[in-house]
Every structure is written in C-alpha cells, then in structure tokens.
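The structure's right below; bear with me while I get my questions together.
One protein chain omitted, others in place.
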Amino acid sequence: MKAALLHQFDESLNGPDWLSYEDVSDPIMEEPTDVIVRIGGAGVCGTDLKLIEGLWCDHMRIELPIILGHENAGWVEEIGVAVESVQVGDPVILHPTVSGDLQGSGATGSHHFRKRGFYPGFNRNGGFAEYMLAEESMLLKLPSHLSPMDTAPLADAGLTAYNVARRASKHLIPGHYTLVIGAGGLGHLCIQILRALSSTEIIVVDKSETALDLARSVGAHYTFIADEHYTEKILALTGGKGVETVIDFVGKDSSVNKGLFVTRRGGHYYLVGYGGRLTISTLELIRSEKTIVGVLGGTFSDLKELLTMVDRGLVTLTTREYSLSNANKALRDLKDRRNKGRTVLIP
Amino acid sequence: MKAALLHQFDESLNGPDWLSYEDVSDPIMEEPTDVIVRIGGAGVCGTDLKLIEGLWCDHMRIELPIILGHENAGWVEEIGVAVESVQVGDPVILHPTVSGDLQGSGATGSHHFRKRGFYPGFNRNGGFAEYMLAEESMLLKLPSHLSPMDTAPLADAGLTAYNVARRASKHLIPGHYTLVIGAGGLGHLCIQILRALSSTEIIVVDKSETALDLARSVGAHYTFIADEHYTEKILALTGGKGVETVIDFVGKDSSVNKGLFVTRRGGHYYLVGYGGRLTISTLELIRSEKTIVGVLGGTFSDLKELLTMVDRGLVTLTTREYSLSNANKALRDLKDRRNKGRTVLIP
Amino acid sequence: MKAALLHQFDESLNGPDWLSYEDVSDPIMEEPTDVIVRIGGAGVCGTDLKLIEGLWCDHMRIELPIILGHENAGWVEEIGVAVESVQVGDPVILHPTVSGDLQGSGATGSHHFRKRGFYPGFNRNGGFAEYMLAEESMLLKLPSHLSPMDTAPLADAGLTAYNVARRASKHLIPGHYTLVIGAGGLGHLCIQILRALSSTEIIVVDKSETALDLARSVGAHYTFIADEHYTEKILALTGGKGVETVIDFVGKDSSVNKGLFVTRRGGHYYLVGYGGRLTISTLELIRSEKTIVGVLGGTFSDLKELLTMVDRGLVTLTTREYSLSNANKALRDLKDRRNKGRTVLIP
Partner (left out) sequence: MKAALLHQFDESLNGPDWLSYEDVSDPIMEEPTDVIVRIGGAGVCGTDLKLIEGLWCDHMRIELPIILGHENAGWVEEIGVAVESVQVGDPVILHPTVSGDLQGSGATGSHHFRKRGFYPGFNRNGGFAEYMLAEESMLLKLPSHLSPMDTAPLADAGLTAYNVARRASKHLIPGHYTLVIGAGGLGHLCIQILRALSSTEIIVVDKSETALDLARSVGAHYTFIADEHYTEKILALTGGKGVETVIDFVGKDSSVNKGLFVTRRGGHYYLVGYGGRLTISTLELIRSEKTIVGVLGGTFSDLKELLTMVDRGLVTLTTREYSLSNANKALRDLKDRRNKGRTVLIP
C-alpha cells in the first residue's frame, strides 16, 4: 500500500520533506479482535509536528520508520474471528487508542484489553496510509450520511475539544466568561460545543485574523488579536475580575502566562496545547485559588456523544483536504497556519 | 488592652523580637452588626512568619503597626444593635473573614456584607490581643464543652485542612493513595479528616521524626522522612503509578517538584503551603492529565462541619500554648519546628 | 392602598369571585432590614388557585384575609435604616422568600435571617396589591432596560424552571431526550433554559394546541398532544427506551403515571406540578433504577443566573397582562388555560 513514513526526526523543523511517500507492505491482523481499516481520511495535527521534532521521545518508545496519523476514519476492510460489533464495509471512526479509559482512573469497568499501550500514529503505524491495523474496541460506526473523510478530525481534535468543553460546562454558570486561546482545528470545534452545552460568553484570541473570522462565524461572542494588550481588554470586559475558564489550545509560555493571568479567582485554566512551560508562584496560586487541568484526548463515550452532536448539526467541521501524497505540504501549511479549521489527508 | 504588635517587616527573619508586647487602646464598634470578642486563644501560623517577612505586601495593603492573628476564638464581649445570633458571654470561634464566600464563586446567595475586604490579622487588627473587633457573620457559637483556647486552631489550620480533605474525598475511591506533605498544624488535622471522610490510604512525609510520630498517632498508614529518596519509596509502594492525591502543606520548590512527580496520571495535586514556585512543562502536564488546585481557607459551612467532627471526637487537636507576652518565642519555635501540632497564644 | 384579598377558601373552585378588590392600609416596616416595594407586576400562578382551594392549609398556617401574590417585581419605595444594597427608586425583582437556602441543606453559609418562615403570598401579604413589605435579602436589582412588569414571572415560574433545568443539565448528555409535561408559564421558560444549558432533545406534551404552538416557537424539538397515546409515541421516538429526563409541570395522577412510565432505566423524573399522587411498586422502582426528585422554587443564586440569561436574550417571556382589579378574571382564564405563557397582574 501507499503510506507517508517518518524516517528521521527533525529537531529544528527546518527540513522541507519530513515524510516519505512510498510503498510499504499492508498491515496484518494478529489477534481475534483485530480489524483492518481502509483509511478514508486522516487528520493532520500539531502533535504530528511535535512528533517529527522528536518531542515525544522522552515519553514513549518510538521506533523509526513509522507511519504517523492518529486521527482516522475509514471503512472496515477485514475483521478478526472474534469481532462482532462491525462488519466489512461499515464506515467507522477510530478512537485514538484501544481503551475508553484515557483519564487514568482505572475505574471504569471490566475492560480486558489485548493491546495495552497501543497508540497508532505515536508508537504504532497510524493512518497516513491506505490501510491501518486497529482493534474492535476503537471503532465507532458512523451514521450513513456522515463520510469518513468529513469526520476524521472528530477522532482527536473533536474528541479533545469535546472533553474539555464538557468538563468546563459542569462548572460554567450563566454570567461566566470563557476564554478560548487559539481558534484552529480544536478551537473552532470547542467554541461550538461550549455554545451547545452551556450559556457561557465566549472570548477568543488568536494571532490570525482568518482564525478569528472562523471563530466569529461559529459563535464566538468576542474576539481579540493575540497581541500584547489582549489581557487588558479581557479585564476591561469582565469588570476587572477575569474569566471563569480559560481553554488554552496553544500552550506556549506566553499563552500560559497570559491565560493564567486572566483566570479569575477560583477559576479554571485548562491546558490542551503544549510546547512551553507553566510557571507560577505558589503564593499566587493559593491566594487566587485557581485550578489548572491538563487535558489529553477523551474517552470512547466522549467520541460517541460528540458524534451525536455532529449528527444533529450542533457542530460543523471546517476542513481543508490534501491528497496523502501531499502530506509534507499539508504539514508545512499547518506549521505556517495557512488554513482555516482542520487539515485532512485523503489517500 | 495588651497586644503584640508588628511595627516593621523583617525580610530575612533574623530579628529576635518581631512583635512588641504593649498597651494599645481597645477596639471600638463601628457598625450595627459589629461584635467585640474577648480573645481566649489565637493560633500561630506559618503565614504570620510570611506576613512578618513582608511576603503579602504585593497582594494586600498592610499598614503598620498591626496586630497579627487570624485564627481566633473567644467570648462575645459586646454586640452591635443589629446583632441577633449571639449574646454577650457566648463562646465563639471566628471565621477568618466576613464572608462564607472565600471560593470566589460569587454565587452562594444573598449576602449583603458590610465589611468587604476585612481580613483581621492581615489588613486589620487580629487576635494577638485581649480584644478584637469582629462582625456577626464571622461568628460560630461553640458547644458548651469546647473551650476557645482549645479550638482556636480550627479557625484557619482546621478550616483549610477540612476544605482540602473534603474536596479530595469527592474523588478518592477505595484503593487510592493520598500523600500528605508536612505533618504540622494543618497536616495532623488533615490526616484525621481524610480518615473520617474517605477510605484512602494515607502516606505522610515530613523532615521531622517528631512530626511523623504525631502523623502515625493520628492515623497515617505510611510515613517517610522527607529526604532525597522518598519519591522512590512512594513509587515502590504504589506499583510505580504514584498517588491519586497529593496535599502539599509545605509549598517550597522541592516539595512541589516531588509532589507533582509522584502524582499519578489523572491525579490531583492540592497546594496549600507556599513560598516557592511551581514549574512544569506543558507537555508533561497534558500527557499526565493532572489537576493542580490552589487552596486557601474554607467557607463558613466548612467551619461548621469541622466543628461537628471535633464535637463528635472524630478530630483531635494537638497544641502547645504560650502566653501572649511570649509571642516571639512562639513564633521562633514555629520557625524552628520545635513543637508538635499547632501553637496557640493565650492572652 | 388597593389590593385583591382572599377572604375565604373555595374548596371546589366554583365561586366566580375568589378575591375582593378593596382598600386596605399600607404595609409598615418593622425591622431595620425591611423594604417597602411598590409593585410593578405580580405573576398569577397555579399555586394561587391551590391556595384558594385551601390545599396548602395542611402544610402552613394561613390566616384570612390575605393578599396572595408570590411572584413580584417593582420599585423600592422605602428602606429600613440597615439596608445598604438597594436605594429608593431602584427597579427590583423579589425572590419568593428571605433565604437563598430553599433547598433545605442548611449548609450554605452565615445567613442570619430575621424573618424565617416569611413567605409573602402564602402566609404573609403578597404582591396582588400596590405595595408590599419585603426584606433586603429578597431583592435583586434589575438591569435598567428590564421593567418590573415584564420580569415578574421570573420570580417564581422562571426561578423554578431554571432550578430544574440547571439540575437536569448536570446529567444530560448529547443523545439524551427530555420530556417536558406542560408548556404553560413554567414550561415555556424551561424549554428555553434547557436549550441554553444542554444539547438534550426536547419533547413537549400538553393538552392544548396553543401551548404546543408556544413550545415549538421557543425551541421544542417534538410536540405531542397529551392524549392516551402519547407514551407510545415517545417510546417509538426513543427506540423503546424512554427518555433520560422527565420534567412534570402538571403533577396530576395521569401525568405522573405516564411520566414515570416513559422515564428510561436509570433516568430522572422531576416533579414540579402537584395535585395528584405518585404511586409505584418498589420492585418496579429498584428494577428500573429511577430517580424521582421533588422541586420547589430555587435559590437566590438561581434567580441571579436566570436574570443574566434573560438580560442576554437567551430566555424570552411570553405573558398576558391584566389590571389588578381584574384579578378574578385572570385567575379564571388561568384555570381554563385560555392564555399562552404567564399571566401578570398590574396594579
């Protein structure tokens, strides 16, 4: 099959061609609950750039070459003998890993997983390819009128945005403000989910006017360019108090510092993006009684609930599609923030 | 009346005599809901040392001289014309401020407070004195068999320990471990409250063997000296996963770093002590999906609930009493960690 | 002043003229926190008919004659010496009672209420009059562009609808259905609040086509006439499972039986209306693991949050106004369900 492979890390992200588009052998089923999926679309994520940089190597054993792509949807091509919940030909979206238990609680039931530590697109071959090896428990059947290429970004960008918006909606009450930092692939979905699950007023900051256009078109109440002065504008808007909730999809030093600064006393700062450091004096943290939450992905239930919302028209994806052979251009355009919404590769 | 006054800050905490024991005029009532309390006992807190250092000056306007003491109990001496809930002679404990709404939510009812921003022992005269000006809404009547000198530490050390233990108990399930860093005035109460409100297994670390003795006697399941190797011991004890919850009553750089390090994936790190900085890479924070919570004091309801526990014998205070004229010695002994439990001044 | 008085109960509700429009003496302030409010509008509620029937006499001491009216808004006319949060002339809405603590928890802070058990329109004179005695802690200032006559129904119909919708929204997830029984004064507000706070799909049943029209215009997704067959239609719509949440604003035997019947396994049935009995076999209740919740009014915070939503245009009231001298006609039209939305009396 055709696939886009990463053969070596590029710490400085200078290289023009990070992935190599080539022929590789098809994936092979190993377990009775395995499934081969024919990829319909694979989302391109900031994390793919971070993987190329080698940033995840401290946290996970990654053997090269590897096929990236952790945000996948497609059609069932072949199933193991024990698979019962899907049939060959079914359109499916793939949860990023085999467990619904991403939250680390270890307390959600009688899961007996055969493939622990299996993270396609991180430490196993992912979806920047024609076919991918998956496990039955990762698969969620798509409603017939939703296509894999249009829904792939729900598998990670949507999942994470839903997880964080759902959690925030539990403590957001009418009168509360939420600041969304970054209106890209995740941000433009999070805005819509927040609107559907709460009545919070949504402020969006981004460096790009195009992104702010998208933010406004999907329901942001206030938008500000991410310059030096946006924190003052937010304090002015909120009577000097700051916002109840910040959702930071950027995670660089400056977004973290500014985001924490405008979080009001007793408020919540959710960190989703990464790359920088979070630093705060302990006196400042206890005095302001803030809560800081690291968020990664979401559960299988989150994916089901999000799909229900998309199915009902409460959330609409904005995507730009590239052919798989153009993976490097897609990654470069993502790095340069040239596109609105999410980038998707089509094999 | 007699009082112990702070006349000047001492940034290096070198001075032998921080407070001056002298005669000052009695407090005077200003509002119809004011109350004068005759102090029975006033707890001495690490925060008093931090106030003497001048560490709070960036966060609050503090005019010198001032009478410190934010952890007070006593008897009602005189009441304003609108006061209805207490009578002269009643034994009372004093919530640290006029509002039950320390959490900053602004959403707990129809409070109409006359004294916003009134923090005795911080920006107003506190309880290191014979008498203190309070407000009706701060006062909680003591059951007849509990004395002000014995319960004063509940007003802040107990209140804060209860607040954090109550919050942790909402997500602690059987099988979860909790690490308590620091078994002093707050820690020895927190251990008891955790045992009463959950079935978590409690690990305590402290630099002092005396403090660990106290920890064991009030119910700690495991205790370790706070040396270089305690994190390894905790990982060994928890099968390499770390603990679900850390409650850090120290808040120095090293306790924060170690505490965050042993917080398991998806776990909670509660910060109560302060003095250092918290620093974490954003990738590490999102990958481990931790929640970091700054905690300060507690609500009026927290104080009532804690008092109920003490009344039923579920929580027992360990204190050492000094006369008010010995305030400097009490502060020095606290600084040098010479005592078990909480230090209390008696006028 | 002019007022509409109830001089005697009418168990069968046959009488044409339940209230007598007459001159009575103006209310007089008794406590330093008392406030006299000039009534701008007073909502008419099904509970007023039940009070006239004498249905509340078993639960509360009601001395006749009395001025009904527990859903009030107006302008501050006169204030006691201790009142600080409002000034003469301020437009205000009145929480139904002096405490924000309607939920019975007794655990929300340091409230010192002077008028416990004071329920205007139930056991004290209410707002079917030109002036009414209130207490400072009941009053919430209106934004300048909202008028008392337009907002009065928020004080009880809105408050209760908000309370129940807020609680339901905590457990409603995308894909869940909510059945609202009754689309009158409370129901038409509840539909809007549910839409703002959750993404539940809303089914509404009512005996009146006019009410269903109103339901659709404010956002109901499905509407059914409350005939013998509606439960079958709901089962058909929900794949035989029933709905996650029922909110019953009627509370008669038939609505309770049908409502409980279509509540799915593990679902919630909220009872707001009353008049009939709830009966269920204990085997059926444990087997289906349902939760049944009685709801009455809401807290002061609920009222603030609702007012925020109205202020932002998320909730719009439909009302019909009558002059106070026409109180009997307003009550008859309510009894016969001749109006859309809520009925309001204007002095």
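Order as written gives the chain letters A, B and C; numbering starts at 1 within each chain.
Operating definition for what follows: a contact is a pair of C-beta atoms (placed from the backbone, for glycine too) under 8 Å apart; a residue touches a chain by one contact, two chains touch by 3 or more.
Note that this is a predicted model, so its numbers are computed, not measured.
Although it is not drawn here, the omitted chain touches the following shown chains in the complete assembly: A, B, C.
Considering the full assembly, A:Ser137 is the residue among A:Thr47, A:Asn72 or A:Ser137 that touches the omitted chain.
Considering C:Gln8, C:Ser217, C:Thr291 or C:Ser323, the position touching the chain not shown turns out to be C:Thr291 (whole complex). Considering C:Gly121, C:Gly184 or C:Gly251, the position touching the chain not shown turns out to be C:Gly251 (whole complex). Shown as candidates are A:Ser20, A:Ser301 or A:Asn328; the residue that touches the absent chain is A:Ser301. Touch with the chain that is not drawn comes from one residue among C:Leu6, C:Ile181 or C:Leu271, which is C:Leu271.
Against the chain not displayed here, chain A makes contact via residues 32-33, 82, 84-85, 95, 99-101, 107-112, 114, 136-138, 140, 299-301, 304-305. Interface with the hidden chain, as seen from chain B, comprises residues 170, 173-175, 196-199, 201, 304-306, 308-309, 312, 314.
In the full complex, chain C contacts the hidden chain through residues 50, 55-56, 59, 102-105, 107, 173, 251-252, 256, 264-267, 271-283, 285-296.
Heads up, the rule we're going with is that only the chains that are shown with their structure count from here on.
Ranked by the number of C-beta pairs in contact, the top chain pair here is A-B. Chain centres here are Cα means. That of chain A falls 43 Å from that of chain C. Shared contact sites, meaning residues of chain B that touch two or more other chains, fall at 107.
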